[in-house]
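For this depiction, one protein chain was excluded, whereas all remaining protein chains were kept in their positions.
Every chain is named by a letter (A and B) in the order it is written, and numbering of its residues begins at 1.
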Amino acid sequence: MTELCDRTASDLAPLLAGGEISAVQIAESCLARVDAVEERVRAFLTVTPDVARERAAALDEYRAIGAEQTPLAGIPLAVKDVFATQGIRTTAASKILDNYVPPFDATAWSRASGDGAVLMGKTNCDEFAMGSSNENSAFGPVHNPWNLDTVPGGSSGGSAAAVAAGEAIWALGSDTGGSVRQPAALCGVVGLKPTYGLISRYGLIAFASSLDTVGMFTRSVRDAGVLLGSLAGRDPRDATSLDAPRRDYTTSIEEGVAGLRVGVVADAFGEGVQPAVAGRVRAAVDTLERLGASIGEVSLPHAAYALSAYYLIAPSEASSNLARYDGVRYGFRAPGSTDSVEMMTATRGQGFGPEVKRRVMLGTYALSAGYYEAYYGQAQKVRTLVIRDYDEAFANYDLLVSPTSPTTAFRLGEKVDDPFAMYLNDVFTIPANLAGVPALSLPCGLDDEGLPVGVQLTAKVLDEPTLLRAGHALENALGFDPTSPVAREAVS
Amino acid sequence: MPVEIDIEHVARLARVALAEGEKTQLTAQLGQILEHAARVGEVAVADVEPTASAIPRVNVLRPDEPEPSLPVEEALFNAPEREGDRFKVPRIAEIE
Partner (left out) sequence: MTDREAVIGLECHVELSTRTKMFCGCSNAFGAAPNANTCPVCLGHPGTLPVPNEQAIVSITTIGLALDSEIAPRSEFARKNYFYPDMPKNFQISQYDLPTCVGGHLDIDVDGDTRRIGITRVHMEEDTGKTTHAGTTGRISEAEYALIDYNRAGVPLVECVSEPDMRTAGEAGAYLRTLRSTLESLGVSDVRMEEGSLRCDANVSVRERGVDAFGTKVEIKNMNSVRSLERAIRFEIDRQNTLLDAGQSIVQETRHWNEDEGTTHSMRSKEEAFDYRYFPEPDIPPLRPDRAWIEQVRTSLPELPAARRARYERELALNEEPARLLASSRELGAFFEEAVQLGAAPIAAANWLTQDLAGTLNKAGVTLADAKITPQHIADVVQLVDEGTVSSAGAKQIVEAAVATGDRAQDIVVRMGLTQVSDEGALGGVIDEVITENAEAADRFRGGNEGTLGFLVGQVMKKTGGSANPKLAGDLLRSRLSS
């Protein structure tokens, strides 16, 4: 019998509604799993057992008196520590926010909470969401539940690992260049990055404003649709949030892929892509074809430049977004300065880790007088070209397919000294952020070492229904079991 | 060719204190990253419009209606240092 903590929200909801199980039982199952594995996985920066128990008990009481509940009610949710949670320490995995307690809630979290989500805690991540291995956390790395010596991916590594290890049923993450999809792929779970602006960014600690997207980790594609339905929709506090109504994203999920035109991204199987990754993804494409999709090849000619553009745009915006961490209003202040300039400079020197400094410096340089046009200006033009590539591709195809990441999980420490090699992890995920299109990563098998491989599906702007419908069909056909070895051991 | 940057100047603009070792390392790393990033210049030609936002929106405004402010104690709760109800910082040397 599968533990409650290893099941999907969609499995649990009817059991809750039918009174077969209680929200407290689910929360206790997850908390027991946290006790069993967290010391090894390190998915959380803050675990909130009291909040979880109290909430679950309250929800059980409401249910007992016949109150109608949403599909989120009573389901334990882990939240990446880049979302503001009122009264609960929120650090962005940075020393500079070590002691910060927000006086407000992020919209994504407040919507989930309003729908009855049970908060398990705040998950570890790369500092300010900058990284692809979770090794840039100021509070230590996360270990991949499929192999504790490997990274979970990043930046939302803690959220991915928490779901893979059964420490939460699902989790919120953020995706600026692949920070949901890549760790989802490395941890064998589903990761959805919706259309830019579909979920409000209010209260999501900004990394790169024009690329930041709220996303989620789940154990099934259907669960991703359920969670999206709760979080999506216009928020007056985010001027870039889209006028999309809140809706049920699972209504068409069973419609299958027959007749869908699927474009395989031709360049995404070449140099740097592990053979096992290429093989599993090609097998997934074959499966889609067997299910009735028509398959073709597509080229995104400017994708090769997307990484370069990303490493100018994201750091530039970050250099400005992170200027507010100065030791004046909140967070860490370096002691001992008698002058404000000195205080701010020391605070930022001591409060930021190496990767954050690298990107802040890079962005400051790229925006500075004399370089703006050559770097930021040109990068914004490449962005136009990447968007045109997608427009052309979607004129002929409903969905694009590629690997999510060129490799499976790599060893902790393997790439820390080579930032450029680390950046290449995101080569297939970055273009979707530049173009704002939705993309989904789902597990499509294991490599020879038993590490998960992720396949990425990309759809056009606001076509999440097609993405979810194809993902659901593929998931059913592949029959991947998302229970990680760490979760399996904890049960036996 | 790796790009050469004036690391001290950039660090001052960014208000980040760097140790000597960090300066050397960053100079090399940023030079390498920028060399790769400069490839954007190869394809971004004059007749291509820059895109600041992937999904264009316009005129997103808020009605001029008051919402409650924070209670002062909450506004100052996270302050590293305060005096009364104001945030306290070391001297600001501006005018000499």
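Following the convention adopted for this analysis, a residue touches a chain if its C-beta (ideal position, glycine included) is under 8 Å from a C-beta of that chain, and two chains touch if they have at least 3 such contacts.
Because the structure is predicted, anything quoted here is derived from the model rather than measured.
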Sort by label and list the shown chains the missing chain touches.
A, B
Options A:37, A:51, A:97 or A:125, residue touching the unrepresented chain:
A:97
Return the single residue from A:326, A:355 or A:426 that touches the missing chain.
A:326
It is residues of chain A that touch the chain not shown, namely 82-84, 90, 92, 97, 100, 102-104, 106, 201-206, 208-210, 236-240, 316-317, 319-320, 323-326, 328-330, 340-341, 344, 364, 367-369, 372, 376
Since one chain isn't shown, list which residues of chain B touch it in the complete complex.
9, 12-13, 15, 52-53, 56-70, 72, 75-76, 83-96
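We take it that only the chains that are shown with their structure count from here on.
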Cα centre of chain A to Cα centre of chain B, whole Å, reads 23
Listed in rising order, chain A residues that touch chain B in their complex are 99-101, 103, 195-197, 210, 236, 239-240, 242, 302, 305, 307-309, 311-312, 319, 323, 326-333, 337-346, 348-350, 352, 354, 357-358, 360-362, 364-366, 368, 374-375, 377-385, 387, 419-420, 423, 434-437, 461
Which stretch or stretches of chain B touch chain A in the complex?
5, 7, 10-11, 13-18, 22, 26, 29-30, 32-34, 36-45, 48-55, 57, 60, 62, 70, 74-75, 77-81, 87, 89-93
